[in-house]
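Note that this complex is displayed minus one protein chain, with the remaining chains in position.
Order of writing sets the chain letters: A, B and C. Residues in each chain are counted from 1.
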Amino acid sequence: MKKIYLDHVATNPLHPEVLDAMLPYFKEHYGNPLSIYEPGMKAREAIENARESAAALINAKPKEIIFTASGAESNNFALKGIAYAGQGKGKHIIVSRIEHHSILNTARFLEKAGFAVTYLPVDKNGAVNPVDVDKAITKETILISIIHASPEIGTIEPVAEIGQIARENGIIFHTDAVSSVGNIPVDVQSLNADLLSFAAHQFYGPKGAAALYVKEGIRIVPLIYGGIQEGGRRAGTENVPAIVGMGKAAELAKRDMQKRIDHISPLRDKLIGNALKTDKVLLTGHPEKRLPNHASFVVEYIEGEAMLLLLAAKGIYSASGSACSSKALKASPVLISIGVPAHLAQGSVVFTLGEETTEDDINYFNETFPQIISRLREISPYAKGWEGMEGSACTAQK
Amino acid sequence: MKKIYLDHVATNPLHPEVLDAMLPYFKEHYGNPLSIYEPGMKAREAIENARESAAALINAKPKEIIFTASGAESNNFALKGIAYAGQGKGKHIIVSRIEHHSILNTARFLEKAGFAVTYLPVDKNGAVNPVDVDKAITKETILISIIHASPEIGTIEPVAEIGQIARENGIIFHTDAVSSVGNIPVDVQSLNADLLSFAAHQFYGPKGAAALYVKEGIRIVPLIYGGIQEGGRRAGTENVPAIVGMGKAAELAKRDMQKRIDHISPLRDKLIGNALKTDKVLLTGHPEKRLPNHASFVVEYIEGEAMLLLLAAKGIYSASGSACSSKALKASPVLISIGVPAHLAQGSVVFTLGEETTEDDINYFNETFPQIISRLREISPYAKGWEGMEGSACTAQK
Amino acid sequence: MYSAKVMDHFTNPRNVGEMPDADGIGTEGNPVCGDVMKIYIKVNDDKITDAKFQTFGCGAAIAVSSMVTEMAKGMTLDEALKITKASLAEALDGLPPQKMHCSNLGADALHKAIEDYRNKQK
Partner (left out) sequence: MYSAKVMDHFTNPRNVGEMPDADGIGTEGNPVCGDVMKIYIKVNDDKITDAKFQTFGCGAAIAVSSMVTEMAKGMTLDEALKITKASLAEALDGLPPQKMHCSNLGADALHKAIEDYRNKQK
C-alpha cells in the first residue's frame, strides 16, 4: 500500500544525507567533546561546525546558539532562564493563548513561582494583534514570548512587529520558531528576536537535537547545570551525532528552502482547494499567512481521531487536535482560542506536507479524503446538522 | 599506531549491536511516538521496550523510568524536581562534596532560590561517612543526594546505608549512579534509592539518552514542561533512536556485566600495580571499594594535561582532573576534598578501562606510562622534590 | 493502540444507521466531549430483535457501538441490561485506558434505549 506521510509538523523523516553525516560520530569519533585527544577533538570540531550551520540558518552568530535536546527544552530554558535572570527587574511575562504546551505549561509553573503572566487573545485567524502586546506591557514586564507559527492551524504571527515593540520597551523577546525554522526563511535580525527556539526534527534532522538562540549580551540562567558544555549554559555530555545531524539538516534547509517551498506550496493549495469543495469543511488558521506546507480543517459532524484512523488505513498519516486523539482528552485550546466551538473542534484534522510529497500523493489524498468524510458522516447522528446536540460543557466524563 | 581508549568514564564507544538496533528508528520508524499511525506506533512500542530493559538493569518497574537526554539532565531534574515538590515540607538538602558538577551547581542554584544545602565531607579515600549524613539531618531536610561512584577517583559510596538512614527519617534519597550503572550491579531496591540517575553513554549506549528512576508514588515537579511525553513528567519529542539504543545497551550490560567485570578488573589491577612501582605515584580514591574499571593517580612533580598529551601522542587516551586540562582552570574539588594539596592535584590522571581493552593494551600502557613520567620529570624544576615551591594560593592568574 | 477487534469493528461497523420504526432510542454522550452514541432497538416479546446505531466519535466509540448492537441482538431486555463497560471492553479484547470512560458509552446508550422502550409501554 502507498504510504503518504502528511504529518511533517509532528516530526520529519530523517534526510538520508543527514544520517550519513551522523554515522561517523557513532563509530570512529565517539569521544567526549571535552577530551583533548583525537576522538574527542573530532567531536568538538564537528559540534562547532554544526553550530555554524545552525546559526547561518537563522542569521545568527555561532556563539549565539546553545544546543538543547528538544524544542520543549529550548522553550523551557528560554522562559525560566530569562525569568530567573530578570526577576530583579520585574516579574511579568506576556505570552499568547496559542503557544505550544511547552510555553503554556512553563508559564503556569512560573505563575506558581510568583510571576504574573498575561495570555494574549488571538483573532479568528489565530493572529496576535501587536496592539494587544503593547497594551499588556507594564513596568514589570521582563519577557514577551510569542510563537512564530502555530503547528495546529499554520498561522504565522506578526513576530517582527511584536519584537519591535518589545525592543522599543527594553523588554526581552523570545519566539518559539520550532514549527517555522527550516520551513520558511527565519532571520533573527529582521524578526527582532532576542531568543528563538528551533528543533532539527522539524526540518529533516534528527530527534534529540534542538537549539536556543540567545542574542549576544543577554544573560540567561541555565536550565541544566553541570559542566562547561555550551559555554556553561547547558550542561550534559553533548549528543554529538544528533548535533552533527542538526548542522547538516540546517545546511540542507538553507540550501533547499525556496525549492522546497516552491514544490510544496502549490500541492498544499491543491489539497486545500479540493477539501473545501466538500460541504461543511472549514479551513482553520490564516487563509494566506500560514506555513507553506500546512493545511488544517475542522470537518463538521464527525470526529478527528476516526478520520485519522481511516486515513491511516488508506496509508495516509496525519494529525488532529481532537480531544480523542490527544491523550490530554481536552479539546484543543488553540481551536477554542480562535473561536471554534468545542463540538466543532472535535472534527479537527491537520495535513502537513514535505519535500517528498508528490503530486500523485495529493491526487490520491484528494480522492480519499471526501470518501472518508462521507463514510463517517453516514455513521454520525448529526449528518444533517447539529440539531439535538446538547450545549452542555464536557465535565462529567473527564 | 595503536589506539588505546582508557577514558571510559568520559564516554564509551557505541556497541555495534546498539547502533544496529538504533538504525531502523532513523529510517523506517521515524514517526512521532505520540502519533496513532504505524511509523509513530512502532516508535512508541520501541520506547516502551527500551523502558523495560532500562528498568530491568536497575531492578525497577518500567513506569518508574523517565527518559532524559543526559546524566546532567537527570541530576538537575532530581534535585530541582524534588526540591520544588517538597518545599512545603522543608527546604534543606544534603549532598556530598564529591558530587558531580551537575549536582553541585544545581545545589548552588537551589541555595540562591532559598534552600539550605549541607555539603558533607569525605574521608581520605573519598568515602562519605553515613554517620555524618545522620548528623546533618534536620526537621527541614527533604532530600539527600549522594553520588554512587566517583568518576574521578572511582570510590563507591556506602549508598545503601545512606539510603537506609534517609528512609528511616522519611527523607527522599537520590543517588547519581551515572558512572556506576552498567559497570557494576545496581539495584534500586537494595540501595534504598528513591531516585537514581543513569546515562546510556556510560555503558556502550548512545549519547543523548539517559534516565531518572523515580520510585512509584514519589511526586516530582517537571524540569521540562510541555506535552504528555513520559507521563507528563518530561516533555519534548522523544529521541527515539537514542532511547532504543539505551534499551539495547541496558540489555547487553545486564547480560554481560559479570563477564565484563571479570575481564576488566584484573587488567585494571595490573595497571595499578605497575604504576605504583614508579616513585611518587599515588593511587587516589578507595583502594578496594572502587569501580572495577577505574585507576586514578596523582603523579608528583608533573602536570596532568602534559601527561595526557604525551600519552595521546602514543595512542593512549585518558583524562585528568588537573586545572590545565579542565577549562574551568580550577584544581579538582574532588581531589581537594580528599585532602590532596592543590599542587599535587595538578598531577592527576585517570585511566578507565572497557570491555574492548586487551592484555596487550595494558602491557603497552605499562611500558609507556613510566617513560612519559620520567620524560616530564626531566623537564620539571621539581624533579627532586617540591622544595622552592611557594605555598601561596593561586589567585592572580585566574 | 487498538486491538485488532476494535479496528475490525471500527473499520467495518455492524448495524450502522437510523431505525425509523425503532421501539426504543437511547442517546448518551456529548459532542463537546467528542463522543455521542445513539442506539435504536426493535423489541418483540421482551427480546431485542434488531439494533442499530449512529455514533459521533473516535475509533473506540464506533467500535463499541458496533459491538453493543451485535451483542444486544437476540438478548432479552434483562440480559441486555447486564451489558457493562467492562464486558464491552472485554468483548473488544480491551480498550486503551484513556478510552475506557470517554468512549465506552455503548452500555449506557443501550440501557437508555431499553428504558425508553419500557417507558413507552406504560
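Just so we're on the same page, a contact is a pair of C-beta atoms (placed from the backbone, for glycine too) under 8 Å apart; a residue touches a chain by one contact, two chains touch by 3 or more.
Since we're looking at a predicted model, the values are computed, not measured.
J.: Which residue, B:Gly88, B:Gly217 or B:Pro381, contacts the hidden chain when the whole complex is considered?
T.: With B:Gly88, B:Gly217 or B:Pro381 as choices, the missing chain is touched by B:Pro381.
J.: Considering the complete complex, identify which of B:Thr118, B:Ser197, B:Ser322 or B:Ser337 is in touch with the unshown chain.
T.: Final answer for the missing-chain contact: B:Ser322.
J.: Just name the one of B:Ile103, B:Leu310, B:Val350 or B:Ile373 that touches the chain not displayed here.
T.: Reading the full complex, the residue touching the unseen chain is B:Leu310.
J.: One chain is left out of this view; which of B:Tyr301, B:Tyr317, B:Phe351 or B:Phe369 touches it in the full complex?
T.: Answer from the full complex: B:Tyr301 touches the omitted chain.
J.: Out of B:Ile47, B:Ala177 or B:Ala331, point to the residue that touches the absent chain in the complete complex.
T.: B:Ala331
J.: Quickly run down the residues of subunit B that touch the omitted chain.
T.: With respect to the unshown chain, the touching residues of subunit B are 301-306, 309-310, 313, 322-325, 327, 329, 331, 342-343, 346, 378-383, 386, 388-394, 397-398.
Simple rule for what comes next: only the chains that are shown with their structure count from here on.
J.: Rounded to the nearest whole Å, what is the centre-to-centre distance of subunit A and subunit B, using the mean of the C-alpha atoms as each centre?
T.: Averaging C-alpha atoms per chain gives centres 34 Å apart.
J.: For subunit B, give me the residues that contact two or more of the other chains.
T.: If we look for residues of subunit B contacting two or more partner chains, we find 36.
J.: For subunit C, what residues touch not just one other chain but two or more?
T.: none
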